[in-house]
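With one protein chain withheld, the remaining protein chains of the complex are depicted in position.
For subunit A:
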Amino acid sequence: MTALGEARPAEVGAPRRRSEDARLITGRTRWTDNIQPQGTLHVAFLRSPVAHARIERVDAEQARRRPGVVAVLTGADVAGEQGSLPCAWPVTEDMKHPDHPPMAVDEVRYVGEPVACVVARDRYAAVDALEEIDVDYAPLPAVVDMERAVRGEDGLVHEGLGTNESYRWVFENGDLDAAMRDAPVVIERRFVQQRLIPTAMEPRAVLCVPEGEEFTLYSATQIPHILRLMLAVVTEIPEHRIRVVAPDVGGGFGSKLQVYGEEVLCLLLARRLGRPVKWTESRSEGNMAVHHGRDQIQRLTLAADRDGRIRGLKVDLLADMGAYLMLVTPGIPILGAFMFNGIYKMDAYSFTCRGVFTTKTPTDAYRGAGRPEATFGIERMMDELAAELGMDPIEVRRRNWIEHGEFPYETIAGLTYDSGNYEAATERALELFGYDRLRAEQAERRERRDPVQLGIGVSTFTEMCGLAPSRVLGSLSYGAGGWEHASVRVLPSGKVEVVTGTSPHGQGHATAWAQITADRLGVPFEDVKVLHGDTAISPKGMDTYGSRSLAVGGIAVYGACDKVIDKARRVAAHLLEAAEEDLEFADGRFSVRGVPEEGRTIQEVATAAFAAHDLPDGLEPSLDAETTFDPENFSFPHGTHLCATEVDTETGMVRIRSYVAVDDIGKVVNPLIVEGQVHGGLAQGIAQALYEEAVYDAEGNLTTTTMADYLVPSAADLPDFTTDRTETPATSNPLGVKGVGEAGTIASTPAVVNAIVDALRPYGVRDVPMPCSPERVWRALREARGEEAEERGAEPGAGGGLGSAQAGGDQ
């Protein structure tokens, strides 16, 4: 207990160890797959082995007769009740949005699409029976290549739509033609954002427990509230008869921001069979059936003056939707429309995105969702511009970025950046990195033609998070608001329960929200418990994605605390026989101004409010309050990341030698959690640059179905990171927080690729497609050398090209 008058150390800003950890480090965890009511039946899905085909016949008779099998259902068996999976983001009025049955009925459109399911006594029996189901597929053309798909060259994914183009979305501001006309420097580049598999460590799992006409659905989901509503819409089971629980969830990264067919089907099966049914994904089926991320072809045109000032930017995107539109599939690239301009000023901007259907797994949100793709595009272009002008890449950025004194700043993409200080973050990053020293070493290595070249990559980025402003989401045709809900109740004994609408899956909300509450109410951290992830306990919420939790959900907690304090003040004034305005509230205690010994702690007030023996007239007993928070604006974290790579020009091997990340995420609630989020984000962004890619062959077969083929980096593949922060508070919320979950991922991919290209620019290399595997690096070098050799009429491969590199305009 803190003595009277002794200030309690602030919780907000303290590196508090997480209260979540106790159960996670001991294995006392509630993953969905750990929950197993008596009599649970197990579901296994038969998935299409072909990319595109008509289903001619499904024979499940043998499977039905196998021991332990309770039911086998095909798409046709549930056609009348399975509904169509929802898409909540119709980005244009004429967007093509085909039906998306949870189980395919007459046609399959990607490898991994569910065709039938077995329900059996145990998971082994269910999987065994899959092999006894006989399906005749009549092949249809696979549509794999997006550029060919959009021209209709390989046939149609959805015959009835008459096109593979789902939508075309355009944003224009300023006179781009004028900006481009006569611009002394015009750079055009084509970048590919390869397809990624989010790969949360916990595979998906669903358990549905029926109780008469009511259903409790446990799911490894990021979005219990949205899922509940959508399940009701899809199945027509009334919303108030469905309870969704997201127990402990083992990571999401966007992949669990989804309404999956397996969730719908488990609910329908539980209703049909009247018994708990559970499905647990294997990693191999997950790689095919969890929505994928990224997958864009970007054509960028940047016009600038000779002094490096940007005149205009044209963005032409093809975005692979995969075979169907899922919950927010079409909106993901649109989020990028507001970020391609980055932190830079320009006179004109044009953005066109075409959403394209292919016979591949649908895409949707993946950590950063639209913003990494955009940031990659602009940050690669800034380096290309610097190279073109023979200018330092930092200097080019300096000449274009919004200066500290210019905030709030309305960008060419129509957002208002409320605050930022790009100068400070960059200065700090350069200092930590030892920029000048590394540039000197680079020059020295170039000079002596070291086979291992040094490259320096920079990424000065911003992002929009705190999704949020419901009015803005509405103007973008998003199907719901972005507010967040919280309630705070001080229990009769003085302990505090906080209910949040956010639904964490590793982010530490239980700790951070308790820190906010403890500070605000002036109670011990240990006295606060945070509840979440169960629609029966947390009835309202918009869940966790897009780095929105703290900047929206955390602020709702803050606001609910304020309401509790307001109510407590009335009770305290009554108890102390003082006027409300004469009360001071500090460190969790109300006292009469000038008479500090006369007072009541808020926890004592709660006990009195519970007993209700002596309350002010008209005041309801108990001390609790709830609120929703809907901010006026997004928040805009920013930062400067610097990466030094050593690239072996003989083997193509890339080694990250150092990585510095200086992020400005506004006020920090828990620096420990923040650092962890940055590290994890960096790992994921670096993985995109160097390791990960979902690969399809020409027939539309996914060839990266396991973790042996899809290279999630291990500890041995990643470096130590140097991280630091600057602090420019957000103005759109009272805590000044911005959000950190995606920053590392967004910033790091272009920083790494810029570093690799920087190392190889002397050899004539202008780009290396991601992931920059040794083979890709080696090929890029060979191609550059070959072209060079041709130009000079020399033997292919001769010369190496450092000399010509200087001629090529490198600084």
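In this section, contacts are C-beta pairs under 8 Å (C-beta built on N, C-alpha and C of every residue); 3 or more make two chains touch, one makes a residue touch a chain; residues count from 1.
Just so it is clear, contacts and distances are computed from a predicted model.
Per its UniProt entry, the chain excluded from the display bears the name "Carbon-monoxide dehydrogenase small subunit", taken from "Monooxygenase", "ABC transporter permease", "Cation acetate symporter" or "Carbon-monoxide dehydrogenase small subunit". Touch with the chain that is not drawn comes from one residue among A:Pro114, A:Pro276, A:Gly312 or A:Gly506, which is A:Gly506. Touching residues on subunit A toward the chain that is not drawn are 17-29, 31, 33-34, 36, 122-124, 199-203, 248-251, 253, 280, 282-284, 505-508, 526, 672-673, 675-677, 679-684, 706-708, 712, 714-716, 718, 720-721, 744.
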